[in-house]
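Only a single protein chain was left out; the remaining protein chains are all shown in position.
Up next is subunit A:
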């Protein structure tokens, strides 16, 4: 009974619960968007009806409900206009933008490496089944970031929620960080394990250097370590380029260069795409490495899987598809553009996102705006005023004290009286 690496990966929750085909991913986003839209419209209609009722009761005919054109603040509840909900594509754009903000937040807080990518994957997983219209991205992002620091055993700085909340921005309290945590855990289906490609790319780098030093012991299609080493020194600079002999130190430089480029791509671009849903981590890092140095990656891949292997063409196609997905991301494209062009495109993008965030403000679910209050209402003894009723509190206190006193007695306290 033997397990291969692939079998081990198949047992992970990332494969079992969070891997999709492109069509499934798209369909799920549409579905989430549709149900959220319906819910938002229904809730807004209900709140409006309530307000209209109140207005009618107080006989103030000229209140804001009827007077839609003169409303000073265009609130979703006060205006009578039909709610303009986000589409699934717009939702995805907003989530993507906040994932980019997560990178900025992580850099600002100096979180160690796996925290931000984990946070981003949690965001993407959460918003696969939830809509930004229901739970605002900004609120969720903070909590998810805090969750990610805990999951990734982040040992610097913000371990406690108090300091984390202070550093997270204005008007952020401990309660607002903690309020959505149960929603998030449920949204993530309690699957906290994210398989990243970062350690894989490091292992790949390690093996490539080992090949270069002639000490490679892994599968090599019947070649000796020295022969593999000799082949590596002759890898062309470009695909189908002329084979040329390179000194060992040049090749070592090349390997390091490819590694750092691939890592940068993985950290800054690949995490922002749907790659984690559509491909396995090993395919992702090989794709990033393929983008960084194609001949080197192909040489390495051929050692592991010979071109004569039945799945080789399929593997290569998968890797190229993944590479296309990564390289078609906006931030990857920017690297190839001159500065002016890049700035211009970024400005357009930012304006678009800003518009969408503004639009989101006007189509939020009125029931889910104040998560802190909802969370409190969910807890035991929640009452309108926030404080426990005085008589109730007093009775409980007396009961507790008697119980504690009687606990010292020989036969223990009296059993609780049912009638009470």
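For this structure, a couple of remarks:
Note that a residue touches a chain if its C-beta (ideal position, glycine included) is under 8 Å from a C-beta of that chain, and two chains touch if they have at least 3 such contacts; residues count from 1.
Going forward, contacts and distances are computed from a predicted model.
According to its UniProt record, the chain left out of view corresponds to "RNA polymerase II transcription factor B subunit 3" among "Exosome complex component RRP40", "RNA polymerase II transcription factor B subunit 3", "Small ribosomal subunit protein mS29" or "Molybdopterin synthase sulfur carrier subunit".
Touching the missing chain, out of A:151, A:178, A:192 or A:209, is residue A:209. Only one of A:58, A:84, A:171 or A:217 touches the chain withheld from this view, namely A:217.
Checked against the hidden chain, the listed residues A:6, A:38, A:227 or A:253 yield one contact partner: A:6. If you put the hidden chain back, the residue from A:106, A:132 or A:187 that touches it is A:187. Residue-wise, the contact with the chain that is not shown comes from A:314, picked out of A:224, A:250, A:314 or A:354. The chain not shown here touches subunit A at positions 1-6, 8-10, 15-17, 19-22, 24, 39, 129-130, 134, 182-183, 186-187, 189, 195-197, 199-207, 209-210, 213, 215, 217-219, 278-283, 285-286, 304-305, 311, 314-315, 318, 367-368, 371, 374-375, 377-378.
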